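Dumping the structure here so I can ask a few things about it.
The other protein chains are all here in position, but one chain of the complex has been omitted.
On to chain A.
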Amino acid sequence: MSEVAMELIDVRKTIGKKEIIKGLSFTIEKGEVFGFIGPNGAGKTTTIRMMVGLMKLTDGDVLIQGNSIKSNYKEAVREVGAIVENPEMYPFMTGAQNLAHYARMIPGITKERINEVVAIVGLEKAMKEKVGRYSLGMRQRLGIAQALLHNPSILILDEPTNGLDPAGIREIRRYIRKLAEEKNVSVIISSHLLSEIELMCDRIGIIQNGELVAIQQVHDNVETDNLMQVEMEVSPRDKAIELLKDHHKIDATEMGSKLLFQLEKENIPTLIKTFVKHDISVYQVGITKASLEDKFFDLIGENTIE
């Protein structure tokens, strides 16, 4: 499961003299749900706009299934279905008319496909109603339907749970997981609501001030309680990181003078033995069961809305 669906290579955006996105690089794998979080104004939407070609990149490149958004726009964007910011549709047209409008823009979308997508988001009853009368939740679903029309291999959703009631959120969450697991669709979800992201993502990337602060695996954390968040103060650190990789296949992140990684409780003594054997001084071992939210605030501080 390590095929790359989308790759950002040192993406930069400068507007006027202000650098808004300062060199983002990360990859999104096939069939993965990737959470893209950060405070307001961190550059989430700008990044998403560049991913789909609404904004030009000042520097760097975005590769979608190997096609550059800059030089191979049509091939690249064909693989993408997206909602950018709010799910805005033509308010004076019905749901069905809106979908037909977008269906006409990409060849090969049948009536059956439209009905299929409508059934997926559960909007059958509202199709003949004007979108202007939809609730925000209904518009959100119509937005997702629109994004799915052409069977994209990458789905980009900006704040998809915005305006949905708890039942609706659960439904969308289930559906996104299903898409990723069964159809091998990569899903990129931006949000500032961490608890929601935590429940549906495999990995999250945290962005702040146009920079990627951290990328974190979340899925295992939720599934097995046995896995601990371990915090260790050791020296020398680079050697410790190497050892963790070789002996335990663990990627550790550096946080100040400490190393952060996940490990089963019963493996901690073995790890310390290994460290001692390799002449690494261990000063401190701690276990944090911090939730993602705490980590998020740890990383970016609490009040960072700029």
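Here is the rule we go by: a contact is a pair of C-beta atoms (placed from the backbone, for glycine too) under 8 Å apart; a residue touches a chain by one contact, two chains touch by 3 or more; residues count from 1.
Following the convention adopted for this analysis, contacts and distances are computed from a predicted model.
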What name does the UniProt record list for the absent chain among "Amino acid/amide ABC transporter membrane protein 2, HAAT family", "ABC-2 type transport system permease protein", "Ion-translocating oxidoreductase complex subunit D" or "Rod shape-determining protein MreD"? "ABC-2 type transport system permease protein"
Across A:37, A:82, A:155 or A:263, the one contacting the chain not displayed is A:82
Which residue from A:74, A:125 or A:277 sits in contact with the chain not drawn here? A:74
Residue list for chain A contacting the dropped chain reads 15, 45-46, 49, 52-56, 73-75, 77-78, 80, 82-86, 88-93, 97, 101-102, 104-107, 146
